[in-house]
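Every protein chain except one is present and positioned as in the full complex.
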Amino acid sequence: MKNGTNPYIPYPATVEETWYETGGDRCIKTFKVVFDDEKVRKEWSHLPGQCAMIGVLGIGESMISISCSPTEGDFLRFSVMRMGKVTQALHQLEVGDKMMVRGPYGNNFPVDDWQGKKILTIGGGVGQAPLRPIVEYVKANRDEYEGLTMIYGARTSGDLCFKGEFEEMSKCDDLACHLTIDVEEEGWGHNVGFVPQMLLDLNPSPENTIVITCGPPIMIRFVLENLKKLGFEDEQIYTTLENRMKCGIGKCGRCNAGNMYVCKDGPVFSYAVLKEIPEAFA
Amino acid sequence: MKMDLEQLRKTAAEVVARDDVKYLVGWKQGTYGYRVAPGFVEDAAGAAELIFSPLCTANLATYLTLVEELPIPRGQEPDDRKVAVMVKGCDSRAVTQLIVEKGIKKDEVVVIGCPCPGVVDPNLLAEKYPETEDQVEMKWNGEGFLLLRGGEETKIARDEVLAEKCRLCRYPNPVYSDIMLGDPVEPWETDEDKGVEEVEGKDVEERAEYWAEQFDKCVRCYSCRNVCPLCYCQDCVLDRLNPTWVNRAVNFSENTAFNIARAFHLGGRCIECGECERVCPANIPLGKINRKLAREVRDKYGFEPGVDPDAEPFQASFKPDDPEEFIL
Amino acid sequence: MSAMLLNKEKWPEFVGKLTGKKVWAPQADSEGMRFALLAEGEAPVPDYNNTRVPPKGVLFPQTETMLKFQVKATEVDEPELDQETVVLGLRPCDARAMAIVEKLFKWDIDDPYFIKRRDMVTLVGLACNDPGLNCFCPSVGGSPASTEGLDLLMVDLGENYLLEAVTGKGEALLKEMGDLLSEAGADEAKEKEKLVKEAEGKIKRTVDTEGVPEGLPGLWEDPLWGKVSASCLGCGTCTYLCPTCHCFDIQDEVEGFDARRCRTWDSCMFGEYTLHTSGHNPRPTRKERTRNRINHKYSYYVDKFDVIACVGCGRCSNLCPVNIDIIDTIRQVKEAL
Amino acid sequence: MSAEFNPNIVAFLCNWCSYAGADLAGTSRVNYPSNIQIIRVMCSGRVNPLYVMNALQQGADGVLVSGCHPGDCHYMEGNFFARRRLGMLKDLMEFVGVDPKRFHMSWVSASEGHKWKEVVEKTVEDAKEAGPFEGFRRRQIDW
Partner (left out) sequence: MTEKPKVGVYVCHCGINISSTVDVEAVAEFAGKLPDVKVAKTYSYMCSDPGQTLIKKDIEEHGLNRVVVASCSPRMHEPTFRKAISEAGVNPYFLEMANIREQCSWVHEEIEEGTAKAKKLVSASLAKVRLLEALETTEVDAEPAALIIGAGIAGIQAALDIADAGFKVYLVEKTPSVGGRMAQLDKTFPTLDCSACILTPKMVDAASHPNIELLTYSEVEEVTGFIGNFDVKVRKKARYVDFDKCTGCGDCAAECRVKDRFPSEFDQGMGKRSAIYLPFPQAVPAKYTIDAENCLYLSKGKCGKSPKCQDVCGAGAINFDQEDEMVEFKVGAIIVATGFDPFDASRKPEYGYDDYPNVITGMEMERLVSASGPTGGKIKVNNGEEEIEPKEVALIKCVGSRDASVGNEYCSRVCCMYVAKQAHLLRDKLPDANIRIYYMDVRAFGKGFEEFYDRVRRENVRYIRGNPSEIFKRGNKLVVKVEDTLNSRPLEDEVDLVVLGVGLEPRADMREIMELLRLSQSPDKFFLEAHPKLRPVDTATDGIFLAGCAQGPKDIPDTVAQAKGAAASAMIPLARGKVTINAQVAIVNEATCRGCGYCVNICPYTAIEMITINRFGNEVEVARVNEALCKGCGSCSAGCFSDSIQPKSFRDSQILPQIAALGVMR
């Protein structure tokens, strides 16, 4: 076997920047990494929605969604919640340390098909990570889309990811950024309440709109319900799934939801497809 | 053998009819050949399918702890009804040991005891009387067994097909039960444990070689662990990766570690039902290890698990005069 | 090349000529048959019903090193996989399973380990003259003398083996044997036909799979899953011993400063298999797992690769400790349709 | 290789008696073989018997567990539990073919520096007799 033909081989990437998005037990840390090998850097191409296997040699790998848009530059960003052994090891990485990356894996949001449409993202908590590339992608290709509305909520302001980026966004006319937290906090200048309710309050028109939602299952359930109330069709709604994965390339078997392998047929699914898969929301 | 199927089915039907009983686990005819399957009975119709025969090897006490703990939605009450289970002598020791270890509570179960004159070793039976696709019936017949198949009756001598665990059985009658079916059977003279003695007779290198060959076959399907009524941790340490006691890799080293750890955790707890050995797809003689340890515990420490529901667990107690001749 | 004959007496010579290759063959271990590497000079006659563990490990070892590396390093090494290998006397069902699994390992992205091993191996099958009690290959598209996946098929004609090359690799192997073989004639072909017919006739347990792949998704909430799985112990016997089960786990192992990334067979019957780190499990009980196993074999795989991922070898039925019998399960599915 | 086999021995010592006894051996400048490496635990009762298995698997040729004499346990009963558990483990290991010379348990009090030396010498000597452990050591496995 020669290097380059084996999809299981990860490539070293150097951590260039890291910061914590949220605190607590299950804190989220964002890494900006750049492949060491220029060739790998050049050959790498991903689109919003895709994932990569990242990890540390000797510990293991985890499938993490790429939380930056290719339009942002020659680097990758991952926002990782500290959960198990691998993410714990990832969290220990500091600037200058090496992360092993392979991918990109999975399908992407059909950004080309969506040209000329309005984009609405609805995120909750760490669920904003896979949505961020879409936001950035649309921001970078503003002419091709009819505008972008972002709804993002979390339990507290401390649980919101990418906080620093929202202010800049709200300055743009064709970008709307709506933030919400579950309970009132001092100094919080935005909405208070749950995401599904905020969606109803904003009352977006389904016309020529694509909705992408990602977040905790309970939020998704009510968001879907409310989208239906607002008249959205299944085909207009997209979400991403997460399942336990090992190989990332549709061999190891465990990420299937019904007859779909999340790592290959997903993680992006339209609701029209997803509702036919009995296991999808299990 | 006075075991009356009518009585068994009637009792089972009565038990499942009770409001405080969720279901009953008994034995029923398997899908072919000599197979007997665990039957989960919720009504009288199910009860009518139950059997108890020399083919009923399985220890159903496993099912008392095998049920996964599922989240109960808010506002919903957990189903606290009892589970009824049919046990042979050996199986009843598992129930007792589970009570000792708080794996189950006495009032969570209805234990139906079946005095057992000894079951067959299905492999031995199939070797001598080839298994066919048709369902067969088997009965105890005086000192031996009676095989009924295709209208034909075959008498089989007891020694010919008796399971090894039964040869060594000292508790043919349930030691713990809420309802007892039939009359107790007369315990029999037990053989020497030839399997264990044969291994003991080897020198340490031969033993190492013997077990190396055995453990090398292990595919780590964990059926030995899963079938064991006393392996009821929801989250087995040997599955865990942090810390890693045993690597996932399947090789002689990890397999041995797995088997040692499994056997050790059963030290002073194994009730010698022989299920681990029966289910092992690699035919590893796990029973020998368990029985060896059980014998040491019996001989050296005077302890026998699963006979006294009020006993202190062996590994959670000590005696000031425990043997210590091995200590420097 | 036409069919060839090998006198059984020459079998050791036949095996002897495979020097330089790794040779896997069914061998008796302490209490059963299993595929193992032949030591030099050994040539056991493949006279057996079937092995307890399928020979899938030849292409997909239970534990396989994927990458080797040093702790703290970023460079990884791959194992060398270039030794020619011959598998002697595997049963047609097991060979067929390899062909079925190959579809997945070649799906879109090649799995380099499996494919490399497949490239290096010559599969010499042995037709079943005497199928086992739980054999039901014809029910799922196989046959006691199926050549699917094989490079070469042997048929036991009593005194001789009839050897029929299926692929170029098989032919090459036959060529290597030179004058050890003689050409078979029409009689032998007839004899083979007869034996295969007889063998098929010996298969008693059958199941009708018509409509099952299409119908299974509709039975998602059917009570049959609860019934079938109630007695399941959640062990990996059925999946580990299944020649078409291909799930694996990837783990890093460290020994001092040496480390490897390896993969190990995994089983969808284990709770941990789908367990998320968060503690959430999309398949929380044996019911969901059992349903997934059957669906995966009889429906999902058919959707993706147009073939049932069950070859009817009967191992899962043979060795399930609690008589969960796939033939019976499919019958129940069929009834529920 | 003609070099003498130098066994690698891992010892688990309770903090209060045996570890202190080993310290005393040091303070008294008692000389003993260096094959023994000590892992300090608070009580011999802390020693999970599977540590012994793990040590052998991970590269030890012998294992020693040492605690307070019966009745002297700092935690009153820990050593009794250790004795029962490890006694059972020893039976088990022996049965599966691990030379009993590879595993020892001892009572060494805080005042028994010399006994510690004897125990170490015996353990090392036995491990030497048993030779390099070639059982289920991880390193035996070809990756």
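As written, the chain order gives the labels A, B, C and D, with residue 1 at the start of each chain.
The rule is short, and it goes like this: a residue touches a chain if its C-beta (ideal position, glycine included) is under 8 Å from a C-beta of that chain, and two chains touch if they have at least 3 such contacts.
Nothing here was measured: the structure is a model prediction, and the numbers come from that model.
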{"item": "Neighbouring shown chains of the undisplayed chain, as defined at the top", "value": "A, B, C, D"}
{"item": "Chain not shown: contacting residue from B:A45, B:I72 or B:L148", "value": "B:I72"}
{"item": "Touching the absent chain when the full complex is considered, from B:G30, B:G46, B:G89 or B:G103", "value": "B:G103"}
{"item": "Interface residues of chain C (partner: the chain not displayed)", "value": "71-72, 255-256, 279"}
{"item": "For chain B, the residues touching the chain missing from this view", "value": "69-74, 76, 78, 101-103, 232-237, 240, 242-245, 265, 312-313, 315-317"}
{"item": "Chain A residues that touch the omitted chain in the full complex", "value": "20, 23, 27, 29, 82, 88, 91-94, 97"}
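Definition applied: only the chains that are shown with their structure count from here on.
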{"item": "Centroid distance [mean C-alpha coordinates] between chain B and chain A, Å", "value": "49"}
{"item": "Centroid distance [mean C-alpha coordinates] between chain D and chain B, Å", "value": "36"}
{"item": "For chain A paired with chain D, centre-to-centre distance based on mean C-alpha positions, whole Å", "value": "52"}
{"item": "Sequence positions of chain D contacting 2 or more other chains", "value": "138"}
{"item": "Junction residues of chain B, two or more chains touched", "value": "241, 247, 249, 251"}
{"item": "Chain C-facing residues of chain A, complex", "value": "1, 3, 5-10, 12, 36, 57-61, 83-84, 87, 98, 100, 242-244, 246-247, 249-254, 256-259, 264, 278-279, 282"}
{"item": "Touching residues (chain side chain B, partner chain C) in the complex", "value": "30-33, 35-38, 40, 58, 62-63, 66, 68, 70, 131-133, 213-214, 217, 219-223, 225-227, 239, 241, 247-251, 275, 278-279, 281-283"}
{"item": "Touch list for chain C against partner chain D, complex", "value": "65, 68, 255, 258, 260, 262"}
